[in-house]
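So the structure is just underneath, and the comments pick up after that.
Note that one protein chain of the assembly has been removed; the remaining protein chains are unaltered in position.
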Amino acid sequence: MKTFKGGIHPPEEKQLVKDNPIVDFPLSSRYHVLVQQHLGAPAKPVVKAGDEVRKGQVLSEPLGFVSVPVHAPTSGRVKEIGRIVHPVTGLLAPCVVIDADGRDEWAEGLPMERDPFAMSRDELLDAIKTAGVVGMGGATFPTHVKLSPPKDKTIDTFIVNGAECEPYLSSDHRLMLEQPERVLKGAGVVMKILGLDRATIAIEANKPDAIKLMREKAPAEIQVEALKVKYPQGAEKQLINALTGREVPSGGLPMDVGAVVQNAGTCAAVWDACARGIPLIERITSVTGRGIVQPKNIRVRVGTLLREVIEFSGGLNGAAKIIFGGPMMGIAQFTQDIAIMKGTSGVLVLREEDTNITDYSACISCGRCVEACPMGLIPSTLSKLGEKGMWQKAKENNLLDCVECGSCTYVSPANRPIVHFVKHLKALSRAASAKK
Amino acid sequence: MKNISASNPAEDPAREQATKLSVYVSSSPHVHSTEDVPWIMRQVIYALIPGALVGVYFFGIPALKVIAVAVVSCVVMEVLWQKLTGNPITVKDGSAVLTGLLLAMNLPSGAPWWLVVIGSLVAIIIAKQLFGGIGNNPFNPALVGRVFLLISFPVAMTTWPEPRSFFSQAADATTGATPLGALKTAIFEHGTIAAAPGMNLMDPFLGNVGGSLGEISALALILGGIYLIARKIITWHIPVVYIATVAVFTGILWLINPEGYASPSFHLVAGGLMLGAFFMATDMVTSPITNTGKVVFAAGCGVITVVIRLWGGYPEGVSFAILIMNAFVPLINRATRPTKFGAVR
Amino acid sequence: MISSILLLGGIGFLAALILGISAVTFAVKMDPREKAVLDQLPGANCGACGFAGCAAFAHEITVNPEAEMACPAVNEEALQAMSEILGRSLGGSAPLIACIRCKGSPAETTNRYGYVGPRDCRAAQIVAGGSKGCQYGCLGLGTCEEVCPFGAIIMGEDGLPHVIESLCTGCGKCVSACPRGIIQLIPRTGNYIVGCISRDTAKEMKPLCKVGCIKCGICADVCPFDAITVSKTTSAVIDQDKCRRCGLCVSACPTGVISALRVPQKARIIAEKCKGCSICEQVCPAEAISGKVKEPYFVNEGKCIGCGLCIEKCPSDAIERIIS
Partner (left out) sequence: MYYILLIVGAALVNNFVLARFLGICPFMGVSKSIDTAVGMSMAVIFVMTLATFVTWLINFYLLIPFELQYLQTIAFILVIASLVQLVEMIIQRVSPPLYQALGIFLPLITTNCAVLGVAILNIQLGHSLLDACIFAVGAALGFGLALVIFAGMREDFELNNIPEAFRGTPIALVTAGILSLAFMGFSGLVK
């Protein structure tokens, strides 16, 4: 089975939630829609307190090409442009607070019916941008940017990422099982945009039902590839490497080796945006972990408070850590008063015994991190440099090639927070170059 | 940054607060493998038990005493040092116990208690704590302890009690020579290995020979080593390459001149090669970090071992070879950096 | 005897001759500044600067304007000379001192969560923005202490850093290291500092910190010199140029967030010099000076606030500072 070099085998823990069908999260009375939900240039709110908004209406306009709008998740009245803790930075960030009117009325002209395959490439890209589609695996990079490679890059490979290598999470898995058409048709639209006549759907072998279903449903030009179960199989560079044998050059992007990767959930969102004009206002999220009473896969509106999601899932049970995303790359949260974002692929609640809060000790140079690193780095050296804050030397040791997948940190017997040290060094390096 | 090593939750206000808040926040990842440093150290200690048992079987109570003194004094030294310097106490990681056990296994069973204590002092304080404690020592502490003793107290360190069954320990313990020592003497006095007494392979394989109390039984050590490899504590690279280098090197010379050089099989089972290859050279802290580096390191150990054994003044070269190669580790690590993903070729 | 003298002399002469000739033949042009810098260096080639000898060090600091003149063996004079040669400033402006602008020890403040990770404020800050409830307050992990090259900052029992005045050189390393920006360099002559930079309103601050600046404005009101500014969203700031170190703000502050670096020095009139002109009495904002015209005046130490206005105005240099 195809795979890459390095990587780890953490317990999958998918059984907690993988067989639970997606359930719709009921309409809330209030939504907190963060203005900035994507990587890139900021967006600016275009509504003000007291405005009536309809479901799908634009709440903020993008400032720049690498930016997307956000939309109202339901109809109602804008209470205020408030501030709420941003799940990524942990600091207060602007959000549009909407009091739902309960009617859940679509904005004018939505949803529409149109044939994406009759549209031009530019029309499709515009539809994707207007709908605010971003990478839904968690990175939240604007999708239309990823689908507009510069002219000098020839794209010959399109991969639909259904690997879902993060332990615990099953949102892509459920999506592929329950709505395979959305994924496949979305993939078709992306192929049209890229001008390709074939694509590959990559799924880790621990989802045999999804592989089987996809093989049945997929048209001839879309090939379904089973991948070895290994973390981080779903990381873009590793995925391309496993399927094509190509290595994205250091400091480069997938398009440098002619590849584009889109998450399965993003493909579904692309379909909605292009065929029905529906903006990205809801997503499928796995609410799971042993710290949650009833793990569920939910279809939830962007802007729903975490507190409500947890209540809906039966409440907490000895929670020690609440994470947006998966256990390997997700972001720990300290409050339940935060809102679900476009990139929230999972809400993971870990008990103290499932997570890791013991302190770290000196590196014993066992070399496990070197074995585990999918990027061919020496994480132990980076962690030692991190302890001393020596970012220049760390850069000589390929600091900037680290993708922060967490494999090294998972295996470190001395429990060293290597990823944290790497983030720290990168921040120091950024601060130093900002000064110049 | 201060308090690099584990800080005590009770002394750490941030942590104390955390237990009250019930929600922790840290950088990703949020899950961790169950294998930690104490677990690794325990596995190595388990793997050493067969070798130690054979030593106790053949050398009796004195061997047990040496082991006990070494382990206890190493632990005490570490605690004392960390108390005196105001650092967190880290004996719970088991590394001091392991150092003590390894040191004991590198000593003759007749070593007096004070000798063992001096060895522990050198191993723990000079070779380990002065460099910053666990993880920071460039040299294998147990070997530094042993080599220090060997050079400072050559007589006490080369008085090898004769092995005998545990159940027939007599008061008048006699002393003899190690197989390698006998070999060296034979070559030195007669110029040929033919004069070396009793060069059978079975005794050193099982352990019925003179020598350091932990090195005598190749079989027990190989069993322990296989356990370590099976548990993935160590990789095969260092032991296999080390042993293979010794075998090939001595084998070539033996084929050229069987009168002047002992057979490779003898060199493999005699002396401390198995102990060194499986337990001393594989010490994670003092061996290279990449597998390529480990191969280079082990080959170097093998060559130096044979050079010292065959042509040097000392009959045994394993300890010296590993210490010398320890010094090369930083250079090897630099030379054998893995190719990064996406490196421009 | 003769032969030995001849021999050694001969070898020496020959060597000198060869060296002399080759010094001319093989002369290499060199940046004159580099040579001048090299002349100032001790020439011991000790390697303590991290370079291979004095020449390499001289080359580096000549070529690279960013390189630190970090020769530990060079004296003040030579350092001065070197900076003149290289046209660098030694930072000769008013001496500065670092001040910690947060008084929120763990006992006075709340935490948002339990932080697990490296004990470095900068590292802690990048995980969810730091664990302290107040997003402006000191994280207390001692990074400033760690980066201070002079050991001038120590983490106190209260979990906050403290600057040791005599050791601080005002180099500013701590200022750039602090992710919260709570360390400020003030002129060494300055004495009072507001220990809070929070932009939170009093209401927002209440659950987070008991000792922050609540923006009440009392300090600005009591300040006789208009040296303090404060607004709803900025903590009080003392203009060190206007401040006359009277210390009225310290006693007026309801949360005790303003503190003194050292005890204020009060004024004393030297009776022999005083001509009894009464100017001091007129300028004193605290009515602490009294006396009769043409007779020596005296200072009421209990009332004196140590502002030093009288010292400045006295035409006959009759007033000095004392430590009370």
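Each chain gets a letter, A, B and C, in the order it is written, and its residues are counted from 1.
Definition applied: contacts are C-beta pairs under 8 Å (C-beta built on N, C-alpha and C of every residue); 3 or more make two chains touch, one makes a residue touch a chain.
From a predicted model like this one, the values you see are computed outputs, not experimental measurements.
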In the intact complex, which of the presented chains make contact with the chain not displayed? A, B, C
Touch assignment to the omitted chain, from B:102, B:144 or B:268, lands on B:144
Quickly run down the residues of subunit A that touch the omitted chain. 362, 381, 384-385, 387-388, 390
Across the whole complex, list the residues on subunit C that are touched by the chain not included here. 3-4, 7-8, 11-12, 15-16, 18-19, 22-23, 25-28, 45-47, 50, 52-53, 55-56
Could I get the residues of subunit B that touch the absent chain, sorted low to high? 4, 85, 126-127, 129-133, 136, 138-139, 144, 147-148, 151, 304, 307-308, 311-314, 317, 319-321, 323-324, 326-331, 334
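To be clear about the criterion, only the chains that are shown with their structure count from here on.
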In whole angstrom, how far does the Cα centroid of subunit A sit from the Cα centroid of subunit B? 48
Centroid spacing, where centroids are CA-atom means, of subunit B and subunit C in whole angstrom: 53
Out of subunit A, which residues touch more than one other chain, so two or more? 90, 331-334, 357, 359-360, 387, 389, 417, 420, 423
For subunit C, residues contacting two or more additional chains: 113-114, 116-118, 120, 126-128, 131
Which residues of subunit B touch subunit A in the complex? 1, 4-7, 9, 18, 22-33, 35-37, 39-40, 90, 93, 132-136, 235, 284-291, 333, 337-344
Subunit C contact footprint on subunit A (complex, rising order): 89-92, 331-335, 357, 359-360, 386-387, 389, 417, 420-421, 423-424, 427-428
Using the touch definition up top, name the residues of subunit B that touch subunit C in the complex. 1-3, 7, 13-15, 17-19, 21, 23-27
